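If you scroll down you'll find the structure; I have some questions about it.
A protein chain is absent from this complex, but the other protein chains hold their places.
For reference, chains read A and B in written order, and residue numbers begin at 1 within each chain.
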Amino acid sequence: MTDFITWCDYLGTFAFAISGIRLASAKQFDWFGAYVVGIVTAVGGGTIRDVLLNATPFWMEQPSYFIITGLALIFVIIFRKHLIHLNNTFFIFDAIGLGLFVIVGVVKTLDYGFPMWVAIVMGTITGSFGGMMRDILINEEPLIFRKDVYALACVAGGLIYCGCLTLGLPLSLSQFVSALSILVIRVVSVKYHIGVPVLKGEE
Amino acid sequence: MTDFITWCDYLGTFAFAISGIRLASAKQFDWFGAYVVGIVTAVGGGTIRDVLLNATPFWMEQPSYFIITGLALIFVIIFRKHLIHLNNTFFIFDAIGLGLFVIVGVVKTLDYGFPMWVAIVMGTITGSFGGMMRDILINEEPLIFRKDVYALACVAGGLIYCGCLTLGLPLSLSQFVSALSILVIRVVSVKYHIGVPVLKGEE
Partner (left out) sequence: MTDFITWCDYLGTFAFAISGIRLASAKQFDWFGAYVVGIVTAVGGGTIRDVLLNATPFWMEQPSYFIITGLALIFVIIFRKHLIHLNNTFFIFDAIGLGLFVIVGVVKTLDYGFPMWVAIVMGTITGSFGGMMRDILINEEPLIFRKDVYALACVAGGLIYCGCLTLGLPLSLSQFVSALSILVIRVVSVKYHIGVPVLKGEE
(Lines give C-alpha, C1' and ligand atoms only; values in the text may rest on other atoms or scores of the structure.)
Protein backbone atom coordinates (compact mmCIF):
# COMPACT_ATOMS: atom_id res chain seq x y z
CA MET A 1 0.00 0.00 0.00
CA THR A 2 2.78 2.42 0.96
CA ASP A 3 4.56 1.39 -2.22
CA PHE A 4 1.46 2.15 -4.28
CA ILE A 5 1.18 5.64 -2.74
CA THR A 6 4.90 6.30 -3.26
CA TRP A 7 4.61 5.39 -6.92
CA CYS A 8 1.59 7.66 -7.39
CA ASP A 9 3.60 10.44 -5.70
CA TYR A 10 6.51 9.90 -8.11
CA LEU A 11 4.24 9.75 -11.18
CA GLY A 12 2.46 12.93 -10.12
CA THR A 13 5.72 14.75 -9.39
CA PHE A 14 7.05 13.67 -12.78
CA ALA A 15 3.91 14.91 -14.57
CA PHE A 16 3.82 18.23 -12.68
CA ALA A 17 7.54 18.80 -13.40
CA ILE A 18 7.08 17.92 -17.08
CA SER A 19 4.28 20.50 -17.39
CA GLY A 20 6.52 23.21 -15.92
CA ILE A 21 9.53 22.27 -18.04
CA ARG A 22 7.51 22.20 -21.27
CA LEU A 23 6.00 25.62 -20.66
CA ALA A 24 9.43 27.01 -19.73
CA SER A 25 10.90 25.63 -22.96
CA ALA A 26 8.20 27.45 -24.94
CA LYS A 27 9.50 30.66 -23.32
CA GLN A 28 13.15 30.02 -24.25
CA PHE A 29 14.27 29.41 -20.68
CA ASP A 30 17.66 27.77 -20.31
CA TRP A 31 18.03 24.23 -18.93
CA PHE A 32 18.52 25.39 -15.39
CA GLY A 33 15.62 27.85 -15.55
CA ALA A 34 13.38 25.09 -16.93
CA TYR A 35 14.49 22.85 -14.08
CA VAL A 36 13.55 25.52 -11.52
CA VAL A 37 10.13 26.00 -13.14
CA GLY A 38 9.69 22.21 -13.08
CA ILE A 39 10.56 21.86 -9.39
CA VAL A 40 8.40 24.85 -8.42
CA THR A 41 5.45 23.31 -10.29
CA ALA A 42 6.01 19.97 -8.58
CA VAL A 43 6.61 21.08 -4.98
CA GLY A 44 5.32 24.67 -4.89
CA GLY A 45 1.80 23.93 -3.68
CA GLY A 46 2.94 21.62 -0.90
CA THR A 47 5.61 24.15 0.12
CA ILE A 48 3.05 26.96 0.52
CA ARG A 49 0.90 24.56 2.56
CA ASP A 50 3.81 23.61 4.81
CA VAL A 51 4.84 27.24 5.33
CA LEU A 52 1.26 28.14 6.30
CA LEU A 53 1.09 25.13 8.65
CA ASN A 54 4.48 26.10 10.08
CA ALA A 55 5.84 22.66 9.11
CA THR A 56 9.25 21.90 7.58
CA PRO A 57 8.67 21.82 3.79
CA PHE A 58 8.24 18.17 2.83
CA TRP A 59 10.89 18.22 0.08
CA MET A 60 13.61 19.15 2.58
CA GLU A 61 13.37 15.69 4.11
CA GLN A 62 14.56 13.63 1.14
CA PRO A 63 15.91 14.51 -2.30
CA SER A 64 13.57 12.39 -4.44
CA TYR A 65 11.58 15.37 -5.77
CA PHE A 66 14.77 16.98 -7.05
CA ILE A 67 15.90 13.74 -8.65
CA ILE A 68 12.54 13.12 -10.35
CA THR A 69 12.51 16.68 -11.70
CA GLY A 70 16.03 16.07 -13.06
CA LEU A 71 14.77 12.95 -14.81
CA ALA A 72 11.84 14.96 -16.19
CA LEU A 73 14.27 17.54 -17.61
CA ILE A 74 16.38 14.83 -19.27
CA PHE A 75 13.19 13.25 -20.60
CA VAL A 76 12.07 16.52 -22.20
CA ILE A 77 15.53 17.16 -23.69
CA ILE A 78 15.71 13.69 -25.27
CA PHE A 79 12.10 13.16 -26.34
CA ARG A 80 11.04 16.71 -27.10
CA LYS A 81 9.80 15.89 -30.59
CA HIS A 82 7.60 13.10 -29.31
CA LEU A 83 6.16 14.75 -26.20
CA ILE A 84 3.00 15.82 -27.96
CA HIS A 85 2.07 12.18 -28.58
CA LEU A 86 2.32 11.54 -24.85
CA ASN A 87 -0.13 14.27 -23.87
CA ASN A 88 -2.80 11.80 -22.78
CA THR A 89 -0.32 9.86 -20.66
CA PHE A 90 0.92 13.04 -18.99
CA PHE A 91 -2.67 14.09 -18.39
CA ILE A 92 -3.45 10.85 -16.55
CA PHE A 93 -0.23 11.05 -14.48
CA ASP A 94 -1.07 14.66 -13.65
CA ALA A 95 -4.59 13.73 -12.55
CA ILE A 96 -3.29 10.84 -10.41
CA GLY A 97 -0.79 13.19 -8.81
CA LEU A 98 -3.42 15.84 -8.25
CA GLY A 99 -5.73 13.40 -6.47
CA LEU A 100 -2.90 12.21 -4.23
CA PHE A 101 -1.43 15.65 -3.49
CA VAL A 102 -4.79 17.15 -2.51
CA ILE A 103 -5.66 14.36 -0.10
CA VAL A 104 -2.14 14.36 1.38
CA GLY A 105 -2.62 18.10 1.97
CA VAL A 106 -6.03 17.57 3.60
CA VAL A 107 -4.78 14.77 5.86
CA LYS A 108 -1.64 16.65 6.93
CA THR A 109 -3.67 19.74 7.84
CA LEU A 110 -6.10 17.69 9.95
CA ASP A 111 -3.07 16.05 11.64
CA TYR A 112 -1.94 19.55 12.62
CA GLY A 113 -5.24 20.04 14.46
CA PHE A 114 -6.99 22.42 12.08
CA PRO A 115 -10.71 22.11 11.30
CA MET A 116 -12.02 20.53 8.09
CA TRP A 117 -12.61 23.79 6.19
CA VAL A 118 -8.95 24.77 6.65
CA ALA A 119 -7.94 21.29 5.49
CA ILE A 120 -9.99 21.67 2.30
CA VAL A 121 -8.38 25.05 1.63
CA MET A 122 -4.93 23.52 2.22
CA GLY A 123 -5.71 20.55 -0.03
CA THR A 124 -6.69 22.95 -2.78
CA ILE A 125 -3.52 25.00 -2.24
CA THR A 126 -1.43 21.81 -2.34
CA GLY A 127 -2.97 20.75 -5.64
CA SER A 128 -3.25 24.02 -7.48
CA PHE A 129 -0.69 26.58 -6.27
CA GLY A 130 2.25 24.78 -7.91
CA GLY A 131 0.64 25.32 -11.31
CA MET A 132 -0.19 28.90 -10.33
CA MET A 133 3.43 29.61 -9.39
CA ARG A 134 4.56 28.00 -12.66
CA ASP A 135 2.39 30.41 -14.63
CA ILE A 136 3.65 33.39 -12.62
CA LEU A 137 7.26 32.36 -13.34
CA ILE A 138 6.68 32.07 -17.07
CA ASN A 139 4.76 35.36 -16.95
CA GLU A 140 1.35 34.08 -18.02
CA GLU A 141 -2.06 34.47 -16.41
CA PRO A 142 -2.66 31.33 -14.32
CA LEU A 143 -4.17 28.72 -16.61
CA ILE A 144 -5.80 26.79 -13.79
CA PHE A 145 -8.19 29.67 -13.21
CA ARG A 146 -9.28 29.89 -16.79
CA LYS A 147 -9.54 26.32 -18.10
CA ASP A 148 -11.45 23.16 -17.22
CA VAL A 149 -12.24 22.18 -13.68
CA TYR A 150 -8.90 22.09 -11.88
CA ALA A 151 -8.82 23.96 -8.58
CA LEU A 152 -12.51 23.21 -8.10
CA ALA A 153 -11.76 19.49 -8.46
CA CYS A 154 -9.44 19.90 -5.45
CA VAL A 155 -12.23 21.49 -3.41
CA ALA A 156 -14.61 18.70 -4.46
CA GLY A 157 -12.07 16.05 -3.41
CA GLY A 158 -11.74 17.67 -0.01
CA LEU A 159 -15.51 17.80 0.43
CA ILE A 160 -15.86 14.15 -0.60
CA TYR A 161 -13.19 13.17 1.94
CA CYS A 162 -15.12 15.12 4.56
CA GLY A 163 -18.30 13.28 3.52
CA CYS A 164 -16.60 9.87 3.72
CA LEU A 165 -15.36 10.59 7.25
CA THR A 166 -18.83 11.77 8.29
CA LEU A 167 -20.27 8.50 6.97
CA GLY A 168 -17.80 6.65 9.20
CA LEU A 169 -15.74 5.07 6.40
CA PRO A 170 -12.24 3.89 7.35
CA LEU A 171 -9.46 6.44 6.81
CA SER A 172 -7.60 4.73 4.01
CA LEU A 173 -10.79 3.93 2.09
CA SER A 174 -11.91 7.57 2.46
CA GLN A 175 -8.59 8.73 1.13
CA PHE A 176 -8.70 6.37 -1.80
CA VAL A 177 -12.28 7.28 -2.72
CA SER A 178 -11.69 11.03 -2.55
CA ALA A 179 -8.40 10.92 -4.49
CA LEU A 180 -10.11 8.78 -7.12
CA SER A 181 -12.97 11.28 -7.29
CA ILE A 182 -10.53 14.05 -8.16
CA LEU A 183 -9.05 11.88 -10.91
CA VAL A 184 -12.53 11.13 -12.28
CA ILE A 185 -13.64 14.79 -12.12
CA ARG A 186 -10.53 15.82 -14.04
CA VAL A 187 -11.00 13.17 -16.73
CA VAL A 188 -14.71 13.84 -17.16
CA SER A 189 -14.32 17.64 -17.21
CA VAL A 190 -11.60 17.52 -19.86
CA LYS A 191 -13.29 14.84 -21.98
CA TYR A 192 -16.61 16.67 -22.06
CA HIS A 193 -15.15 20.20 -22.03
CA ILE A 194 -16.87 21.08 -18.79
CA GLY A 195 -15.49 24.29 -17.30
CA VAL A 196 -16.32 26.75 -14.57
CA PRO A 197 -18.20 29.67 -16.15
CA VAL A 198 -16.11 32.70 -17.04
CA LEU A 199 -16.84 35.70 -14.84
CA LYS A 200 -18.29 38.24 -17.25
CA GLY A 201 -16.63 41.63 -17.08
CA GLU A 202 -18.37 44.96 -16.76
CA GLU A 203 -19.73 46.60 -19.88
CA MET B 1 -15.94 49.08 20.17
CA THR B 2 -14.99 45.53 19.21
CA ASP B 3 -18.12 45.44 17.08
CA PHE B 4 -17.08 48.63 15.31
CA ILE B 5 -13.63 47.19 14.51
CA THR B 6 -15.15 43.91 13.32
CA TRP B 7 -17.45 45.77 10.95
CA CYS B 8 -14.56 47.83 9.57
CA ASP B 9 -12.67 44.56 9.06
CA TYR B 10 -15.59 43.05 7.14
CA LEU B 11 -16.10 46.18 5.02
CA GLY B 12 -12.40 46.32 4.19
CA THR B 13 -12.24 42.62 3.35
CA PHE B 14 -15.29 43.01 1.11
CA ALA B 15 -13.76 46.00 -0.71
CA PHE B 16 -10.37 44.31 -1.15
CA ALA B 17 -12.05 41.12 -2.44
CA ILE B 18 -14.24 43.13 -4.83
CA SER B 19 -11.18 44.84 -6.30
CA GLY B 20 -9.52 41.46 -6.95
CA ILE B 21 -12.66 39.90 -8.41
CA ARG B 22 -13.32 42.84 -10.74
CA LEU B 23 -9.78 42.83 -12.12
CA ALA B 24 -9.92 39.04 -12.56
CA SER B 25 -13.18 39.35 -14.49
CA ALA B 26 -11.53 41.83 -16.86
CA LYS B 27 -8.99 39.06 -17.60
CA GLN B 28 -11.63 36.41 -18.34
CA PHE B 29 -10.90 34.34 -15.24
CA ASP B 30 -13.53 31.78 -14.34
CA TRP B 31 -15.65 32.14 -11.18
CA PHE B 32 -13.31 30.07 -9.08
CA GLY B 33 -10.21 31.88 -10.35
CA ALA B 34 -11.85 35.22 -9.60
CA TYR B 35 -12.65 33.95 -6.10
CA VAL B 36 -9.01 33.00 -5.54
CA VAL B 37 -7.81 36.40 -6.75
CA GLY B 38 -10.37 38.01 -4.42
CA ILE B 39 -9.28 36.05 -1.36
CA VAL B 40 -5.57 36.61 -2.11
CA THR B 41 -6.22 40.36 -2.39
CA ALA B 42 -8.12 40.37 0.88
CA VAL B 43 -5.86 38.19 3.04
CA GLY B 44 -2.55 38.12 1.13
CA GLY B 45 -0.86 41.01 2.92
CA GLY B 46 -1.76 39.76 6.39
CA THR B 47 -0.67 36.25 5.43
CA ILE B 48 2.81 37.42 4.36
CA ARG B 49 3.03 39.36 7.63
CA ASP B 50 2.04 36.32 9.69
CA VAL B 51 4.48 34.04 7.86
CA LEU B 52 7.32 36.54 8.48
CA LEU B 53 6.29 36.83 12.16
CA ASN B 54 6.09 33.03 12.37
CA ALA B 55 2.45 33.31 13.48
CA THR B 56 -0.45 31.13 12.32
CA PRO B 57 -2.07 33.01 9.41
CA PHE B 58 -5.02 34.93 10.83
CA TRP B 59 -7.55 33.58 8.36
CA MET B 60 -6.96 30.00 9.50
CA GLU B 61 -8.66 30.79 12.79
CA GLN B 62 -12.17 31.50 11.51
CA PRO B 63 -13.82 31.26 8.08
CA SER B 64 -15.31 34.77 7.88
CA TYR B 65 -12.82 35.99 5.26
CA PHE B 66 -13.73 33.13 2.95
CA ILE B 67 -17.43 33.77 3.47
CA ILE B 68 -17.13 37.52 2.82
CA THR B 69 -15.13 36.85 -0.35
CA GLY B 70 -17.89 34.46 -1.44
CA LEU B 71 -20.45 37.20 -0.88
CA ALA B 72 -18.26 39.61 -2.86
CA LEU B 73 -18.18 37.14 -5.77
CA ILE B 74 -21.97 36.78 -5.72
CA PHE B 75 -22.29 40.56 -5.52
CA VAL B 76 -20.12 41.03 -8.62
CA ILE B 77 -21.98 38.33 -10.55
CA ILE B 78 -25.38 39.87 -9.79
CA PHE B 79 -24.59 43.57 -9.97
CA ARG B 80 -21.82 43.60 -12.54
CA LYS B 81 -23.55 46.20 -14.73
CA HIS B 82 -23.95 48.61 -11.83
CA LEU B 83 -20.55 48.21 -10.16
CA ILE B 84 -19.11 51.25 -11.88
CA HIS B 85 -21.65 53.49 -10.11
CA LEU B 86 -20.46 52.15 -6.77
CA ASN B 87 -16.80 53.05 -7.35
CA ASN B 88 -16.84 55.83 -4.74
CA THR B 89 -18.42 53.54 -2.15
CA PHE B 90 -15.85 50.79 -2.82
CA PHE B 91 -13.10 53.38 -2.60
CA ILE B 92 -14.22 54.48 0.89
CA PHE B 93 -14.62 50.87 2.09
CA ASP B 94 -11.15 50.10 0.71
CA ALA B 95 -9.64 53.11 2.51
CA ILE B 96 -11.35 52.16 5.80
CA GLY B 97 -10.05 48.61 5.43
CA LEU B 98 -6.56 49.86 4.59
CA GLY B 99 -6.41 52.02 7.70
CA LEU B 100 -7.55 49.16 9.88
CA PHE B 101 -5.36 46.48 8.29
CA VAL B 102 -2.19 48.57 8.54
CA ILE B 103 -2.67 49.40 12.22
CA VAL B 104 -3.62 45.78 13.03
CA GLY B 105 -0.34 44.77 11.35
CA VAL B 106 1.66 47.34 13.33
CA VAL B 107 0.10 46.36 16.66
CA LYS B 108 0.51 42.62 16.07
CA THR B 109 4.19 43.06 15.18
CA LEU B 110 4.84 45.09 18.35
CA ASP B 111 3.02 42.38 20.35
CA TYR B 112 5.54 39.88 18.95
CA GLY B 113 8.33 41.96 20.48
CA PHE B 114 9.78 43.56 17.36
CA PRO B 115 10.93 47.20 17.29
CA MET B 116 8.84 50.01 15.82
CA TRP B 117 10.61 50.13 12.44
CA VAL B 118 9.82 46.43 11.82
CA ALA B 119 6.21 47.12 12.84
CA ILE B 120 5.94 49.93 10.28
CA VAL B 121 7.34 47.63 7.59
CA MET B 122 4.86 44.92 8.59
CA GLY B 123 1.96 47.38 8.62
CA THR B 124 2.87 48.42 5.10
CA ILE B 125 3.14 44.79 4.00
CA THR B 126 -0.25 44.04 5.58
CA GLY B 127 -1.89 46.91 3.73
CA SER B 128 -0.24 46.75 0.35
CA PHE B 129 1.02 43.24 -0.46
CA GLY B 130 -2.48 41.85 -1.03
CA GLY B 131 -2.94 44.28 -3.90
CA MET B 132 0.54 43.49 -5.13
CA MET B 133 -0.19 39.75 -5.19
CA ARG B 134 -3.50 40.46 -6.95
CA ASP B 135 -1.64 42.27 -9.74
CA ILE B 136 0.94 39.47 -10.01
CA LEU B 137 -1.88 36.91 -10.35
CA ILE B 138 -3.62 38.85 -13.12
CA ASN B 139 -0.22 39.39 -14.76
CA GLU B 140 -0.06 43.19 -14.51
CA GLU B 141 2.62 45.45 -13.09
CA PRO B 142 1.58 46.26 -9.51
CA LEU B 143 -0.72 49.27 -9.63
CA ILE B 144 0.00 50.32 -6.05
CA PHE B 145 3.52 51.24 -7.06
CA ARG B 146 2.47 53.41 -9.94
CA LYS B 147 -0.65 55.28 -8.87
CA ASP B 148 -1.68 57.68 -6.09
CA VAL B 149 -0.31 57.42 -2.58
CA TYR B 150 -1.11 53.90 -1.43
CA ALA B 151 1.81 52.04 0.10
CA LEU B 152 3.25 55.34 1.32
CA ALA B 153 -0.03 56.04 3.15
CA CYS B 154 0.62 52.79 5.05
CA VAL B 155 4.11 53.98 6.04
CA ALA B 156 2.67 57.35 7.11
CA GLY B 157 0.02 55.64 9.24
CA GLY B 158 2.71 53.59 10.97
CA LEU B 159 4.79 56.70 11.64
CA ILE B 160 1.76 58.56 13.03
CA TYR B 161 1.01 55.63 15.35
CA CYS B 162 4.62 55.75 16.48
CA GLY B 163 4.28 59.52 17.08
CA CYS B 164 1.05 59.07 19.08
CA LEU B 165 2.70 56.49 21.34
CA THR B 166 5.71 58.76 21.84
CA LEU B 167 3.34 61.57 22.87
CA GLY B 168 1.89 59.22 25.46
CA LEU B 169 -1.61 58.93 23.96
CA PRO B 170 -3.66 55.93 25.05
CA LEU B 171 -3.36 52.84 22.83
CA SER B 172 -6.87 52.78 21.40
CA LEU B 173 -6.86 56.52 20.66
CA SER B 174 -3.46 56.18 18.94
CA GLN B 175 -4.83 53.34 16.85
CA PHE B 176 -7.94 55.28 15.89
CA VAL B 177 -6.01 58.44 14.99
CA SER B 178 -3.43 56.63 12.86
CA ALA B 179 -6.02 54.47 11.03
CA LEU B 180 -8.06 57.61 10.36
CA SER B 181 -4.93 59.37 9.05
CA ILE B 182 -4.47 56.62 6.47
CA LEU B 183 -8.09 57.02 5.38
CA VAL B 184 -7.66 60.80 5.08
CA ILE B 185 -4.36 60.52 3.19
CA ARG B 186 -5.99 58.13 0.72
CA VAL B 187 -9.02 60.38 0.17
CA VAL B 188 -6.97 63.56 -0.18
CA SER B 189 -4.37 61.99 -2.50
CA VAL B 190 -7.04 60.59 -4.83
CA LYS B 191 -9.23 63.71 -4.77
CA TYR B 192 -6.34 66.05 -5.57
CA HIS B 193 -4.45 63.60 -7.78
CA ILE B 194 -1.39 63.65 -5.53
CA GLY B 195 1.03 60.86 -6.35
CA VAL B 196 4.55 59.81 -5.56
CA PRO B 197 6.84 61.08 -8.36
CA VAL B 198 7.66 58.57 -11.07
CA LEU B 199 11.28 57.44 -11.01
CA LYS B 200 12.68 58.73 -14.29
CA GLY B 201 14.48 56.12 -16.32
CA GLU B 202 17.93 56.40 -17.84
CA GLU B 203 18.31 58.14 -21.19
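To be clear about the criterion, contacts are C-beta pairs under 8 Å (C-beta built on N, C-alpha and C of every residue); 3 or more make two chains touch, one makes a residue touch a chain.
All values reported here derive from a predicted model rather than from experimental measurement.
> Using the touch definition from the top, which of A:Ile103, A:Ile138 or A:Ile185 touches the missing chain?
Selected residue, touching the omitted chain: A:Ile138.
> Which residue numbers on subunit A touch the omitted chain?
Against the left-out chain, subunit A lists 21-22, 24-34, 36-37, 47, 51, 54, 56-57, 60, 63, 66, 73, 76-77, 80-81, 83-84, 136-139.
> When the complex is taken as a whole, what residues of subunit B touch the one chain not shown?
Given the touch definition above, subunit B has residues 51-52, 54, 114, 117-118, 121, 132, 136, 139-142, 144-147, 151-152, 155, 195-203 touching the missing chain.
One rule holds in what follows: only the chains that are shown with their structure count from here on.
> In whole angstrom, what separates the CA-based centres of subunit A and subunit B?
The mean C-alpha positions of subunit A and subunit B differ by 30 Å.
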